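Missing here: one protein chain of the complex. Every other protein chain is in place.
Let's turn to chain A:
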């Protein structure tokens, strides 16, 4: 802000940096601590030494002695498919809602907004019974369908905000060139909406990657767990296997963090635009 430039006293400057450093330490430290602990032998996990006999043993233990990679694979499959489907479905819907006026549009928009309010508590029991009847408990497909219900309403809402920001003239020029509406959407608009797609993809991915309640309820048996369920097996009420647990945490956080870095610039624009432009 230009009005502030050059006017800050040294004392204010110190205060500013001190506050931000304090906040940054609080933000970063828990994550950093987990990373450092994962590199220590398990028996030192609970010591306060930052470095002690740095080793990859915890990671080795994860690979050799636990089903970590099975869980990782389950989560990757579920999150990947959820992301693909979620992005595609919500992009077409967002486009239709942004560009066409059609009967049923307003109720649809309201439904998308209201479903964000639904607590999983009301859906989880019927969904559990439904999945049970369809034989989809313990199946990735069951969770993918469930996660789509969480991700799609919000994503469609965000995508509408992004499409609203793309001038209608582009659609018109596409039609002049003889493209049909879907062709316009696919060839012209979608490439322009890349930031929106990135946000939608990230949101769908993180929803599926980090979901706890449905996966705890729907998936049982060591080989069917997702990461959220698998990690719980390391820490029970009374015992905690902190060494491997921290190593697993690091491996789980990395893909999400990488994805996040790509999407974060556009993330909030999408989230708040979607919700305010109703």
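Throughout what follows, contacts are C-beta pairs under 8 Å (C-beta built on N, C-alpha and C of every residue); 3 or more make two chains touch, one makes a residue touch a chain; residues count from 1.
Everything that follows uses one rule, which is that contacts and distances are computed from a predicted model.
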Query raised in the report: From the names "Thiocyanate hydrolase subunit beta", "Sugar ABC transporter permease", "Glucose-1-phosphate adenylyltransferase, GlgD subunit" or "CRISPR-associated endoribonuclease Cas2", which one matches the UniProt record for the unseen chain?
Result: "Sugar ABC transporter permease"
Report summary line: Which of A:76, A:124, A:141 or A:192 touches the missing chain? It is A:124
Query - Where the unshown chain meets chain A, residue by residue - result: 1-5, 8, 13, 16-17, 19-20, 23-24, 26-28, 30-31, 33-34, 37, 46, 48, 89-90, 92-93, 95-97, 99-105, 108, 111-112, 115-130, 132, 145-146, 148-149, 152-153, 156, 168, 171-172, 175, 178-182, 185, 206, 209-210, 212-213, 216-217, 227-228, 231-232, 235, 237, 240, 242, 245-246, 249, 252-253, 256-257, 260-261, 264, 267-269, 271-272, 275-276, 278
